[in-house]
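A protein chain is absent from this complex, but the other protein chains hold their places.
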Amino acid sequence: MTPEQIRREVSAWLDANWRIDRPLLEWRNILLEGGWAAPHWPEEWHGRGFTLDQAMVVSEVFREMDVVPAAQVGPRGLASETILACGSDDQKERYLKPILTGEDTWCQLFSEPGSGSDLAGLSTRAEFVDGRWIINGQKVWNTSAHHADFGLLVARTDRDVPKHQGISYFLLDMRQPGVEARPLRQMNGHQSFNEVFMTNAVVSPEDLIGGEGNGWHVAKTTLSFERRGFSRRVRGSSLDGPKQGPIYEEYEEELRIAAEPYTWYPQREGRVDLVLPRARETGAIHDPAVRQQIAKLICLHSGARLAADSAEAGRRAGTTEIIPAGSIGKLAASVIARQASHVHTMISGADALLSGPDSAADGMIAEVLVSVPAISIAGGTDEIQRNIISERVLGMPKGYRADQGPFRDIKRNA
Amino acid sequence: MTPEQIRREVSAWLDANWRIDRPLLEWRNILLEGGWAAPHWPEEWHGRGFTLDQAMVVSEVFREMDVVPAAQVGPRGLASETILACGSDDQKERYLKPILTGEDTWCQLFSEPGSGSDLAGLSTRAEFVDGRWIINGQKVWNTSAHHADFGLLVARTDRDVPKHQGISYFLLDMRQPGVEARPLRQMNGHQSFNEVFMTNAVVSPEDLIGGEGNGWHVAKTTLSFERRGFSRRVRGSSLDGPKQGPIYEEYEEELRIAAEPYTWYPQREGRVDLVLPRARETGAIHDPAVRQQIAKLICLHSGARLAADSAEAGRRAGTTEIIPAGSIGKLAASVIARQASHVHTMISGADALLSGPDSAADGMIAEVLVSVPAISIAGGTDEIQRNIISERVLGMPKGYRADQGPFRDIKRNA
Amino acid sequence: MQTEFSSEQQLLRDVVSRALRDKSPPGAVRELMASDRGYDPAVWQELGAGAGLAGVHVPEAWGGAGGGPVELGIVAEEMGRTLFCGPFFASAVMAGNALMEAADESARAELLPGVASGSVIAALVLDDLNSPAAVGGSLRARDDGRLAGTAAIVVDAHVADLLLVVARTGPDLGLHAVGSGAPGLEIEPLQVVDPTRKLSRVTFAGVPARPIGTVGGEALNRTWDLMSSALAHEMIGGAQRLFESTVAYTKERFQFGRPIGSFQALKHRCADLLLEIELARAVTHHAARCLAAGEGEPWAASMAKAAAADAFMSAARAGIQLRGGIGFTWEDDTHLWFKRAKSSEVLLGTPAIHRERMMTMLEGAA
Partner (left out) sequence: MQTEFSSEQQLLRDVVSRALRDKSPPGAVRELMASDRGYDPAVWQELGAGAGLAGVHVPEAWGGAGGGPVELGIVAEEMGRTLFCGPFFASAVMAGNALMEAADESARAELLPGVASGSVIAALVLDDLNSPAAVGGSLRARDDGRLAGTAAIVVDAHVADLLLVVARTGPDLGLHAVGSGAPGLEIEPLQVVDPTRKLSRVTFAGVPARPIGTVGGEALNRTWDLMSSALAHEMIGGAQRLFESTVAYTKERFQFGRPIGSFQALKHRCADLLLEIELARAVTHHAARCLAAGEGEPWAASMAKAAAADAFMSAARAGIQLRGGIGFTWEDDTHLWFKRAKSSEVLLGTPAIHRERMMTMLEGAA
């Protein structure tokens, strides 16, 4: 179908079905039945088999007509794409629809206190006992886990094989007594993540996804969607400006809850946008030492933006690989955030002692100063990004690996 | 003996023996016979068994009376101390005296094109054939090799044992057809070093020092003297100001030849002393961006000087180990030289395009710019210093070693 | 001028270090930083008065221990190691030095013994905390002698018995003594980045005050230098302690089957950090010795403040980065040092301001 044909068809369908006075769930059920909830998915699973470009046209029409789309924000997107890619028909049957309607929320249970950079070194155990998987262990950095219905869980099912081979991937029901999510406070005072404790938590055999011992492969699928931004859609999903109508209220609440863990993310990136206004406001713009640092920051920021645009063009043309370009962008973001924090400190001087609403830029400068350290850690540390760049982009030789052979023989944290 | 007793004795002896109209060699022979050439050496080897502090008193008197001392500058010091520490009586008998008189000059034949940081990875071969050692291989970075009479040579005598165990240490006669020294030009135009090619060069069995396969131990002895500055004494040996008299002319010529490879060393260190004069001369001292960088430089330079003084005090008190303190100082020198080069560039602006006597500071600024890269390489790269600091000072775990087992199985440069 | 610590000074360091290990463990720091008051009066009584730390730098004639900037630095450095929460910096360092440098003889004799014994907590009120050159822009003594204006940030004013206020008096700056209960005085606690250092906004609406001295340019600069030197010591102590714990962590933490401290990137970062801290420590100790002897480079204190601040921030950034996610959590202690590093970096002037001040002393203004 041509973009124009898609436009005509979806517009006609929306004219007939979209109404702002429906309850959100009712509308989404109609949306699913109409086949417009996830047009890039296959026809047998609520979709139309559209390409991503075709699906983009549908999204455009939705935005133009202020139509509430299917639920897709936050870890939901990771769950649905992973299940679609690796799940059994039974799993797709059970899980996909309530994700799209927004009835079920999901979380990701990957990282552990003992395995951060080394995700495949995870030690949460899954043992098959009396026809069920029994899970014991601890996860961490789990956004939304405190209100999620289900979790994407990786756990170790075999300690006698090399570490990547002994991992299995489960769809975990979070609403059971053996699962406890505890909010984790960050140094900037926000609570965006949880620790999740699993004590004899139970998973039925039909919730193993991708096959026993094949969990690392499935996890890489999830991670590739994460890198492509499926978990961050929340930022782009908001409708332009507030809209009047009952369905919008429900939808905005869904977005608000999903966005809540990310409110400090702009501060984590250094708030480059506030640098010139603050420099003008304080007069620091006239300080030649500060000017040098602002110029460096603008240069880095412009360079990263231009290089990302160019990489994105290359990706669309199929000439740029996603992972290295992502690592370069992520490393650039760290450098920029650190420089921004440095510049904000120089600009504020002693006023950088203060925080809260009465302090500079409504407290945002203070939040920058205590949030920037996260950018070089979360989602893969700078060190991991440099490994990726040097090995995958530059082809430099890998170093010695101390984590081969059976998992049980690998040295690890107690 | 007390310092006062030493003073009296050496003064009396000098009053009786020192004359400025003697040929240099004649004077040094008298000096050796008198036992004042190397007072910290044992009595059986031209010395008096003095402590280093006692020997320092003798040196003071020499300086006060403008007396020419025994030859000790440049690699000679390394040779004599190594032979004294590890040599046989026969070797001491043959080599020590002509070193002290200045008749023989020496060079160090350690580094190879294929083994720079990894000194113990050397591959020059020494094979025992028909009662003599036959040497084949190439050395590099050999100061004074083009006029040296002898060389301190490490070569591999066994390729079937781990790399540190198969090395032997030889005293090589440089004046033989199988040895060729070729001057090596640096990027700053100076020729301070040589390449030395050995093609079936011959060493007699009595010139193996420390025993076969024990060369690494002997080499470490030499290196420890090098670290303690025995090869750099040249800078401190000059008499205060020019002195009149035939013997001084001979001596100054000896010092000049020994100092020649080092004339650019102050530029390699960044010529911090020229920063403020240049900044005043050009007016750059009024540029706030330059001022920031000058202040950083002065701070680094002051810190390094103060920390070195403190380490030296600790060394005298026996509380600081030599090697880590040396590594910290060497790493500091790199940081300082780079910052100095950066500052000189900022100060000169477009004038930094020029070199030679008509350019800034009589060409010294240009020489700084093209000499500073050496400071972070020569005598152990920054990377090696950071390894030493992290492992020996901080006790961080060593990484994986890929160079264990028999030397012949270790991957190396062709 | 001293070049090494004397054995008495080494002993002082050992004593203070032991006391703080007991009295200022991370648990206590967390408790106090969450409190409004921000310090433990019993501990302050024991250390400030009992052990004599509040007057370590004050001459014996005024009830002090007779030390000087070097001894003050030793105490500050050890306090910095443990992030000691208490009015030491505000009262002993800031107010104490201001009294010694700028108060009249009679005011010194009257006020210093209380500050030196720790029985009186004093706070120095300056209307600018970036540079001595900017002091005097807001606070002034009116014609009737009463004080007017606002000091946007004052360290530990909320617990001070005595405020020492630098305010413009005609063409000069004067030092004024104000009791904490004076009429027209308003002290509002502020939200802060570093909860181990409590700050307030202090407003003077015609507050009766006693003039106790003239603050000339030299006295103000020397006071600033003494405060900067002490703060540099505090930062070096913090940097060193955090660095040690970070290195220790890299030896214990395993990833990829190895202690992360065996990865060369981390080893080299730690080596560079060691170098940075060593050099900053050297100039910091030197600054105190220069101030004590009244000789050496006039810019030594500014050089120390800039170097120590950069080194502490480097240690703080590395402290979090090398711990990974756990280092970014509230539960882990690293952020306590990070926030102290950030607050110390900007208190009394950023590194860039001190470098420019240093160059002005060296060469005159740009």
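The letters A, B and C name the chains in turn, as written, and every chain counts its residues from 1.
Operating definition for what follows: a contact is a pair of C-beta atoms (placed from the backbone, for glycine too) under 8 Å apart; a residue touches a chain by one contact, two chains touch by 3 or more.
Keep in mind that this is a model prediction, so the values were computed, not measured.
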Contact list for the unshown chain, restricted to visible chains: A, B, C
Residue, one of B:20, B:56, B:276 or B:289, that touches the chain absent here: B:289
Residue of B:3, B:34, B:245 or B:373 touching the missing chain in the full complex: B:373
From A:202, A:307, A:361 or A:378, residue that would touch the chain that is not displayed: A:307
Candidates B:85, B:184 or B:202 - the one touching the absent chain: B:184
Footprint left on chain C by the chain that the document does not show: 263-265, 268
Residues in chain A touching the chain absent from view: 276, 280, 285-288, 291-292, 294-296, 298-300, 302-304, 306-307, 309-310, 313, 328, 331-332, 335, 383, 385-387, 389-391, 393-400
Touch list for chain B against the chain that is not drawn: 111, 113-118, 121, 140-141, 184-187, 189, 287, 289-290, 338, 345-346, 348-359, 363, 366, 369-370, 373-374, 376-378, 381-383, 386, 401-404, 410-413
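The definition used in the following text is that only the chains that are shown with their structure count from here on.
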Most centrally placed chain - per-chain CA mean versus overall CA mean: C
Farthest-lying chain, centroid of Cα atoms versus that of chain C: B
Whole-Å gap between the CA centroids of chain A and chain C: 42
For chain A paired with chain B, centre-to-centre distance based on mean C-alpha positions, whole Å: 57
Interface hub residues of chain B, defined as touching at least two other chains: 287-288, 292, 399-400
Overlap residues in chain C, where contacts from two or more other chains coincide: 258, 263, 266, 352, 355-356
